[in-house]
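With one protein chain removed, the remaining protein chains of the complex are shown where they sit.
For chain A:
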Amino acid sequence: MTNSTMPAERLLDLENVQVHFPMREGLVKAVNGVSYHVNKGEVLGIVGESGSGKSITARAIMRLLPKRAVDAGGTIRFRPRDGEEIELSALSRNSRAIRQVRGNHIGMIFQEPMTALSPVHTIGTQIMRTIQLHKGLSRSAARERAIDLLAKVRLPRPAELVDAYPHQLSGGMRQRAMIALAISCDPSLLIADEPTTALDVTTEAQILDLLKQLQAELGMAIIFITHNFGVVADIADRVSVMYLGRILETASVDDIFYAPKHPYTQALLRSIPRLGVDQGRRLPTIPGMVPDPFSVPQGCEFHPRCSHARAGLCDVKAPPERRFGSQMSRCHIADQFVQEPVHV
């Protein structure tokens, strides 16, 4: 246990978390010094392109890293709503302590519900097992709670669907069933890893609506991982932007969208087509592509693609975290560069 205690409102605290993958071609620093925190009851959005490390960081919290991943340092501390502070980074993948946290204090939902739900057990059985394990309820009480949960996630005919297998449900209904499973033990934190990416827009809107309602009702915090800026604008209170295993900017959702202080955030936002803006014109793009993880650029990892990069500074020295009130930007010139209007 570290000596410093977390502030009272703090639920989760990541400090300099590192996850490496030793590969034949070299060492991949998939998560390269990530620090963020989640307060009780808030929604933290994590956005980034594929390979930026957003999912691996979430897996590090759950201690569910792939077998070949190396936990290369950093601390992850978690204090459930009612309970002692736990240093998650000190727990091993299969320890009794982490199994008490998973499913009980921290729930997780994924992009593809079929990867999380067992195809050979009914929805009801899977929820009941979790409740029986963590809450010590009897079979019949657990079944009743499972039906309640299915009603809570607004599945139609919950008393019937409790005996359904996942394959009998549509994609949106499966996602609801997985949410019911994740919130079955009333967790303090829900980690949602691209939960709406595979869904149609009208179903996505329903699921986002449901998550917002459950969050308000149960007072749980959510880490919402997505690559969709529209979704993050809709659900998040604060947002962290990741690139190549690092967080480049963290700010309130309004600051991220209307006053970003990192060139990468600005450039990403400009490259999304917006309704009613610039129809038919070419989109401003970020030159080049994400470098391969074996040859991460020196200095600021974004400098080769950055239109503001300064020779002799950005290509030499890694930028420190610079703070502007509650906004953090990992950019040398965060306070200097002229803020071009992102939202035209």
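List of remarks:
Criterion: contacts are C-beta pairs under 8 Å (C-beta built on N, C-alpha and C of every residue); 3 or more make two chains touch, one makes a residue touch a chain; residues count from 1.
Note that in this section contacts and distances are computed from a predicted model.
One subunit of the complex is not drawn; among "Carbon monoxide dehydrogenase", "TldD/PmbA family protein", "ABC transporter ATP-binding protein" or "Stage III sporulation protein AC", its UniProt record names it "ABC transporter ATP-binding protein".
When you scan A:Leu268, A:Cys300 or A:Cys331 for touch with the missing chain, the hit is A:Leu268. Contact with the undisplayed chain is limited, among A:Asn16, A:Ser118 or A:Thr285, to A:Thr285. Among A:Val101, A:Val162, A:Ala192 or A:Val231, only A:Val231 touches the chain left out of the display. Annotation for chain A: contacts to the undisplayed chain at residues 49-50, 170, 172-173, 200-206, 208-209, 227-231, 233-235, 253-254, 257-258, 267-269, 271-276, 278-280, 282-286, 289-290, 343.
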